[in-house]
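Here is subunit A:
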Amino acid sequence: MDFVQNFPFMSIILSLFSGPLSSILSGKWAKRVNTAVIVIIGIMSACVLGYVTGTGEEFIYYMGHFPAPWGNEIRVGELEAFMALFFCAIMLLSMLGGTKERLTQIEDSKQNLYYIMVNLLLCSLLALIYTNDLFTAYVFVEINTISACGLIMIRQNGRTFEAAIRYMIMSLLGSGLLLLGICFLYSVTGHLLMSNIQQQVQLLAASGEYHIPLLVALGLMSVGLAIKSALYPFHSWLPDAYGYSTVSSAAILSSLVSKGYIFLLIKIFYRVIGFEIVCDSKVIHVLYVFGIMGMIMGSVNAIQENNIRRMIAFSSVAQIGYIYMGLGLGTEAGVVASVYHVLSHAATKSLLFVAASGLTDASGGKVRFEDLQGAGYRHRLAGIAFTVGSLSMVGLPMFSGFISKLLFSQEAVGHNHKMLPTLIALAVSTVLNAVYFMKTVITIYMPAPKDTEADRQGRNIAMAEQPGKSVALICFIILNLMLGLSSEPIIHLIQNGLEMFY
Partner candidate 1 sequence: MDIWMMLSVALPSAAGIILLAVSFLEHVRGKEKVSVKGLYVYTAAALILSVALALYTAWSGERSLTLFTLLDQIPVFFRIDDLGRMFVTIVGIAWLLTGVYSFVYMKREGGEKRFFGLYLLLFGVLTGLAFSGNLITMYLFYEMMTLVSMPMVLHNGSREAVMASLKYLFYSLCGAYGGLFGIVFLYRYCDSLTFRPGGTLNMAVVQGHEGILLAAVFVMILGFGAKAGMFPLHSWLPTAHPVAPSPASALLSGTIVKFGVLAMIRTVYYIVGPAFVRDTWVQHTWMTLTLLTVFMGSMLAYREPVLKKRLAYSTVSQVSYILFGLSLLTPDAMTGALLHTAVHAFVKCGLFLTAGVFLHRFGYTRVDQLTGMGKKVPGILWCYTIFALALIGIPPTGGFLSKWYLAEGALSSGIPVFSWLGPVALLVSALLTAGYLLPVTIKGFFPGEEAVSLDLSKEEPSPCMLIPLVILAALALFLGILPNPLIRYVGEIAGAVLS
Partner candidate 2 sequence: MCVFIEICALVNSMLVFLLLRNPPAETLTVFRFTGNLSVTFRIDGMGSLFAGMAAFLWPLALLYSFEYMKHEQNEKSFFLFYVITYGITLGIALAENILTMYFFFEMLSMVTLPLIMHSRTREAILASRSYLYYMLGGAAFAFIGMIFILTYGTTSSFVMGGVLDPGKIGDKTNLLLFIYVLCFCGFSVKTAMFPFSSWLPKAGVAPTPVTALLHAVAVVNTGAFAAMRVTYFSFGTELLRGTWAQNVVMTLVIITIVYGCSRALKETHIKRRLAWSTVGNLSYILFGVVLMTPLGLAGGMAHMLFHSFMKICSFFCAGAVIYQTGRNYVHELNGFGWKMPKVFVCFTVTAFALTGVPGLCGFVSKWNLCKAAVASENPLAYAGVAALMISALLTAIYMLTIVVRAFFPGRDFDCETISDVRDPNWLMILPLVVFVIVMFCFGLHSGPVIRFLQGN
């Protein structure tokens, strides 16, 4: 066994233990440790990715060398490694982009608490990505929920408490459903390890037995994870949670946490149930319909918003709609598109959150549009970054959003019944995206009228004044362009990764 194969496990453990470690450190040191951990894990993930790509096949890591069903397995393919790497990168940049906000918005005594949460969150995300065991997945889902709540709540004001409680309730409902689903599966198949369950499910599907329990289990798990990742009708917790928490939290929550669940759902589809069976069930149609509704309604809500942070949050609802719509198409290419959109949305949404915070900084901390007038001139980099993010969201060629739009629609064209609704929804949603994002872009480039609130509150911010944010923004922009311009290797990677899921 190669040494590299230990890396996934090590990265989980590393982030898990760095959490408690942070509790005894001062805020400053906790931050350094956290950064180091993320970087190290990122490097390790890159090594794993290189290794898996090199061998061309996935590997299974037995914790403590106990084989299933007693031991706990980790299963690593290209996609997993890539996801881990990508999540680390996004997390690093998000943390970097929100450095200043964290210092000002979080009480000094709780600084290190924040890093505990972030470390735990990273750990749980990695676990969700790597684990081959449903129950382990559930455990980390819960850890994820709790640390996410902490991230929301740590900026202490009334809105965040309310938001955190909402998030908690909805999330717990989601995990409860997930747990129920897992129980069903366990009782039907007698296994918790994904590969084992799949074998059993295949047999059951072939024999036609336990059709309904299986369907119920699938439905429960899908709905549970959909609630947690804020699919349209279950999104009510999201705007407050993203809109009022500190920037890093919002960026991480929107681009990583919800995506972790989606990744888990994809894994369940492929690894636990088997993609064919999922496609045969009605569940994906439900997901598809909700996805489409989310695409439209999220944008409609966003248009009505007057708060830039909440607007971006609602846009997340729409984007998650895209992802579920892709899953709902029920084809391999649809899933590829969805995974790609996971990446592109993660890169774009955190960019937008960080850029928006830059713009509000330049407008005296105000988040309403009328106060943001001219912010693009006061904080140039943030303005450019926000424009890039918006264009990507609208799906302009060159930016990442275009490629995912392209993938979605190319896939949809081949579909018999879902083609027209998908295409039309895509077009309408593009228009709606354009309406609110470009409206914002135009607003920030419209000089504030003299002697108004916006004019007086505003101050110019140079790039060097907020080095962390500037670096983060530049990296995000580059990332976005990379995804937009050289998407081919990434798409290949996703395809190969999904192949390995079988």
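To be clear about the criterion, a residue touches a chain if its C-beta (ideal position, glycine included) is under 8 Å from a C-beta of that chain, and two chains touch if they have at least 3 such contacts; residues count from 1.
A word on the picks: all candidates are chains of the complex that A comes from, given by their letters.
No experiment lies behind these values; they were computed from the predicted model shown.
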Next on the checklist: Sticking to the defined contact criterion, which numbered candidate from 1 or 2 is in contact with subunit A in this complex?
Outcome noted: 2
Next on the checklist: Under the stated contact criterion, what part of subunit A meets candidate 2 in this complex?
Outcome noted: 391, 394-398, 403, 405-406, 409-410, 412-414, 419-420, 423-424, 426-428, 430-431, 434-435, 438-439, 442-443, 445-447, 485, 487-488, 491
